[in-house]
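Missing here: one protein chain of the complex. Every other protein chain is in place.
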Amino acid sequence: MNYIILVVFLGGALLTFFAGKINNVLQDILFLASILVPASLFFAYVHAGNIFNLTLGGIHLSLGINAMSWLFALIVLGLGSMAAFYSVSFMKGKERRGYFYFNFILTIMAMTGILMSRDLVSFFIFWEIMTWSSYLMTVYNGKDVQTVGIKYFVFSAIGAYAMLMAIVVIHSINGSFMIEDLVRSFPEMPVNMQILIPVLLLTGFGVKAAIMPLHVWAPGAYSNAPMAYTSIFSGALSKMGIYGMVIVMVSLLSYVPEGYWFREVIAWMGGITAVIGTLWAIKQDDAKKLLAYSSIAQLGYIIVGIGIGTPLAMMAGLFLAVVHALFKGTLFLAVGAIERQTGTSNFREVTGLIRKMPWTFVASLISIISLAGIPPMGGFVGKWMLYESLLTSNHYLLVIVIFFSSTAAFLYCYKFLFGFFLGQEEKEWANVKEAPVLMVVPMLILSFFSFLLGTYPGIILKPIDAGMQYLGYGITQNHLWQTSVIFNTWGNQVVLQPLLYSIIAIFLFFLIFLTIKSFKQTRYVTTKDISSSGEVPKEHENLTFSVDFMQPFMRAVEPVMRRQIDKYYTGLANGLEALFDFMRKIYTGNGQTYAIYVIVFVVILLLFKDILF
Amino acid sequence: MVGTPVLFIVIPLLAAFLIPLLGMLWKELVRIVPGLVLAYMLVLSVNLLNHVLIYGPIVEVIAGWRPPLGINLVFSAFSGFLVTLVVFMGLLIWVYSYRFKRNVDFEPAKKYFLLLMMLITGSVGIILTGDIFNMFVFIEITGISGYALTAFYTGRDSAEASFKYLMLGSIASTFLLLAIMIIYSQVGTLNMADIASKMHTIKPVYKIISFIFFITAIGIEAEIFPLNGWAPDAYTEAPGPVGAAFAGIVVKASVYAIVRYVYTIFDLSGAYDFLILIGLITLIMAETAAIRQERLKRMLAYSSIGQMGLVMVAFGMGTEEGVFAALFMILNHAIIKSLLFFSGSYLVYNSKHKYIKEVNGMSKYLPITSLLFALGAFAIVGLPPFAGFWSKLSMLTAAADSNMLFIIALVLIVSVVELVYYLRVVNRIYFFNKEEKTEPKKPTFNALIVMITLGALILVIGFYPDAITGILHKASADLMDKGQYIHDVLSLNK
Amino acid sequence: MNELWFDIMGAIVTVIVAFVVGITYMGLSRKITARVQNRKGPPFYQNFIDALKLASKTSAIHHGFMQHVGPAFMMITSIMSVLIIPVLRGNAWFVNLNFHGDLIFILYIMVFGPLGMALGAGQTGNPNSAIGVTRGLSQMVGFEIPWVMALVALMMQYHTTSIVDLMNVQIQSGMWLMFSSPFAFIAAVMAMLGMFRYSPFDIVGAPQELASGPMSENGGKYLFTLMSSGSIFAFAKLTLYVDLFMGGAGNLVELVIKTFALYLIPMLYGVTSPRYRTEQSIRWFWGWPTFFGFLAIIYAVVF
Partner (left out) sequence: MINDKNSQKIVDFISNWARKHSIWVLGYGTGCGAIEIPPTMTSRYDAERLGIRGAATPRQADVLLITGYLTTKTLKRVIRVYEQMQDPKYVVGFGSCTINGGMYYDSYNTINVLDKYLPVDVYINGCMPRPEAVLSGFGKLQQLIGEGKANGATKYKENLEWYRANQKKVIPNWVMPEYNW
């Protein structure tokens, strides 16, 4: 069954691609079918037991699923299906539909393949398919392909090649590509290999997870891809990096003494990533860029959780991974809907959409609250567990760093909601309609789950627990969670259900109070009817405050923002290109020079013959 | 047995000489005959290869003089595989260029096909021969037809490029002759197997000096840095299919020659490391030069050189895995680089300077060609699930097994550079708007067939590498077994 | 069922107490400010009258749903925090949700309301509101750092995140945390200056600059709800400080004394200070208060 799913994906991708030549509706149907059919096959028939073996090119490949990858498959296929529904509506009347659908399905296939891989070669193959299909989506708009697209692919390639190097090194030691064999033999490896292999693998996974010095591709790539895709790009694809990191951090590094330093370094890198991502997100004026940086920051939290590696921290990291897929997926979809309806995603241009696109607003609101980690949404549970795990594992400063980042996150959360939905309602956007049903419903479903997980985290903590047991956390971590209660290792608890009821009760009470109190004399006035020194704003006057929105804060953190890691990379790239240009000049185009090279070559060989041979 | 290896030399050579005569009978014969000959040779080589894989190598003795006195041809798994590859590429090049210069008169076509046949003869000869002086002859044949083909367009630039090639080629010949002289003076034989068996008797100084001369001479043909000055010019100025022929045929033959010298004839332990060193330098220099090129074919040429450097590194590991990887890379490189040359030359067909920027937005006019170019680009940088991935994986695995971590890192870093310049072109094809006024040229039917065949091969090997790994394993085992080679050749004496 | 009613009644009592105490403190602060400025000042119950007046306003306008529910969001924060923070030690009426949430929950629920309120302010379309919100959020990033550092120091030192446990620690040891963790107390008090938004940190409301900022479009019942919520919230925050650093309170009188003593700090500091600019305020919090926060953590680690 394992390989049938992949084949169905692949066949579906090709069929969808060519169906576009016949009929658009057929193409849409085929597209949905080729996501949903394998997804349902997956959940119906794939269990931890069934393994499919194959020998290709003399290499033993093996596909199968385990409790940990099942959890991630849930993210990939769940979010993938939602984004697929959304895409059908999103892509209506756009160019290159076949291209989009093809790469979309291929990415989902590759991610499923990664999760199924039990050996490193098929892991790498699917990893690279994922990379180039996502690259093709990054350049879908044809915008900045030579800068953003190349940057993405170069970083992905650096990561992938680091991983490839690790894979061949592992093979040279083990004589086997199987992940099980790696896990089994890792503790016995020589110390330099115990350091080299995790470093290389973590570089590979870190690129996709946008960990700090390797994150520079993310803002451009996330914002350039079509939003229907970016939601899985950020929601699911980046989780593949997390998945890999989980395996490395837990299955390999928890058994060797060097693991401690790896854990600390990775956790700190995650923390710094979170801070940098947040600060840059605050600065952005484009919603896509903002969410992209925010994704980097959120992935930073997840990495912190995985880096710390205590049961509670791991649980927090994985829970945050699930919740991040839910809320960031929704937010990117919401931006896509707004961009489709208005034609722009810039906060400076769009304002006051709340009455035009109420459902998009509701979905965004729930997701933003979840993102900010405010109860009673799912994000809170993840953040809570993360803080508690940091506290209980004595990471005094890291918890401050994370807290700073997560507090500063409120700034961009507010900016996102304010920029699009609030502020003055403009005549320019008076005719904007709510996005089509097929786009709104997936967003609402996803945001409903972020809400649900805020009160009943047990729904998802159960598979997480199962996955952690598979990874070797031993017995179930039942002392840390119940369906609606979360504990820390000191025994302190948060009982979510009564808290939710209290919140709802208070909210309803005051909502009713505000509504019925002097009901008849309460009236709605337009946003033009504001108290601005007695002035009546003209139709064309937009009083919304959207330029330099967080300027005071930016001024306060300006010393940090002055250093951009991107600049160093650009400098490095330019320097290299200049060097290459210089080296290119060795080929002068002059025959005599070439002849001299030949003579010099011979002379040098003759001179150094004793050394060389 | 359907045929003997000698037919590989005789038939194309004969065809080459007959082409002008046949052209007098019916002009179309000039185009048809090479195809028939190549097709026959392909059938022959496949059959022979099948036979060889089962029954062991065939050693053909020419004119009854047994080795070590006479010239012999060795069709083993290793050389047979390369011959098959060369002939196959030749056939594809023929199909591709069947309508080549159709609209012009018949003279250029005659010359073209004649020279092409000579080129193939020479290359096949280099691979098959078991005699170093005979190899020199074939190298000369290949070289001369190569010079002529480079100057095919009779323009100023092509003349210059051809002259450069000629000049370096002549230096190569000189050094090769010198090397042969040294060897002959020391062991008194020209037969490779015989030399190999007597190699331990030569004084190290002579051995090394002759090796250096060999390497220099063949290195020029095999495009080793810094001896490859001619290559970019020649690739750029020669017609599109000839570029593919250089990349797919000539270079392969030359690499074969180097490998044969290193693995079989000489017993220098440092030679392997030297191959790695020189391969790495070539790789780095070529790839870094490629990233800054402005012309498409020049870029492809540098990329080709770089790939050959990589092959050299793989050979330099001196393990069976390394040879396997190298052969795999040779195969992939032949397929993919030809595809790139074929499709690339259509992308810049009507432009004067063949600048890379002139491919901007070509995907709208030449969708299939563009797609195939993109496929080739993805494949050559080693992205799965395309053909290039498996060879890269096997190369790296071999390197890791030889504990060459530094080399792995270096190769992978250079791969990133390679990735960048290929992606830049692909991006231009797909995502830029067409600026230049040049009219895009639709590929001919033959050209399309060839390109699609190559594309399909890339996918087939990519999804099912087992299709050829069996042959490659046998071929690499064959190369590694030096004693068997000597035995096979010299046993004919008894 | 009886238990549920008892819980609800207890909650209502708690909220009423919080409202009364909080609003009285606000009135007292006006009185004290006036006395400092050599004025007679309004009566201490002036804020009651104001609230009553606002409640008795007959008309109200809103610019949309978010503005309409904004005050309700604000109320969630205030009431939830007053329900979760232990008001009195061991008094059944005031237990409420004390054992259902912990410090981290408090930290986050405290943001819920302001964010909802900020959304309401955003929907008015008044630029002053949005500017006020951005200032408020920026300042929050400023003062949360020392505040969280202080809390982390406490939590690290006593290995608990529960406020009840921290309170019990003080009872058992007989020593208030403000003495046993002095640096944490200093950092927390400095953060409190920002939390109460008196001068020099009153950059959010800033009536002379921003026309009361986020609240500039709220009148009548909306302003009344916000005002009541503000007083409950102020009480909740003070109680939290008392619980954490002064060993909680056994009865209401003790609570009032302790909270009022704490309340005087930001108020008196505010009376004598002009207003900061936003970035000055943020940097102030990242200066000495954060330094004391570090000291607190080091202290917690060492001892």
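Annotations for the structure displayed:
A, B and C are the chain letters, set down in written order, and residue numbers restart from 1 in every chain.
Heads up, the rule we're going with is that a residue touches a chain if its C-beta (ideal position, glycine included) is under 8 Å from a C-beta of that chain, and two chains touch if they have at least 3 such contacts.
Since the structure is predicted, the reported quantities are computational estimates derived from the model, not experimental observations.
Listed by label, the shown chains that the missing chain touches in the whole complex are A, C. The chain that is not drawn here is touched, among residues C:I23, C:A60, C:V204 or C:L244, by C:A60. Taking the complete complex into account, A:E535 is the one of A:E535, A:D548, A:D581 or A:D610 that touches the chain left out. Checked against the full complex, the one of C:G10, C:G116 or C:G220 touching the unshown chain is C:G220. Although one chain is not displayed, its contacts with chain A can still be listed: residues 521, 523, 525-526, 528-529, 531, 533-536. Where chain C meets the chain that is not shown, the touching residues are 30, 34, 37-43, 46, 49-50, 52-53, 56-61, 207, 210-212, 215-220, 223.
Simple rule for what comes next: only the chains that are shown with their structure count from here on.
Taken as a graph of touching chains, this assembly forms an open line, each chain in contact only with its neighbours along the path.
Chain centres were defined as the mean of their Cα atoms; on that basis the chain farthest from chain A turns out to be B. Computed from the mean C-alpha positions, the centre of chain A lies at a distance of 44 Å from the centre of chain B. Centre-to-centre spacing of chain A and chain C amounts to 36 Å, using the average Cα coordinate of each chain. Taking each chain's centre as the average of its CA atoms, chain B and chain C sit 79 Å apart.
For chain B in complex with chain A, the residues that touch the partner chain are 160, 163-164, 167-168, 171, 175, 208-209, 211-213, 215-216, 219-220, 226-227, 229-230, 232-233, 268-271, 273-274, 277, 285, 288-289, 291-293, 378, 383-385, 389-390, 393-394, 396-397, 399-401, 403, 405, 408-409, 412-413, 415-417, 419-420, 423-424, 427, 430-432, 464-466, 469, 473.
Across the interface of their complex, chain C is touched by residues 352, 354-355, 365, 369, 372-375, 380, 383-384, 387-388, 391, 394, 396-397, 399-400, 403-404, 407-408, 410-411, 413-414, 417-418, 421-425, 488, 490, 492-495, 498-499, 502-503, 506-507, 510-511, 513-515, 517-518, 521-532, 543-545, 549-553, 555-556 of chain A. Those residues of chain C that touch chain A in the complex are listed here as 11, 55, 57-66, 68-69, 71-73, 75-76, 79-80, 83, 97, 99-102, 104-105, 108-109, 111-112, 115, 118-119, 122-128, 130-131, 133-135, 137-138, 140-142, 144-145, 148-149, 152, 155-156, 159-162, 165, 211, 216-217, 220-222, 225, 277-279, 282-283, 286, 293, 297, 300-301.
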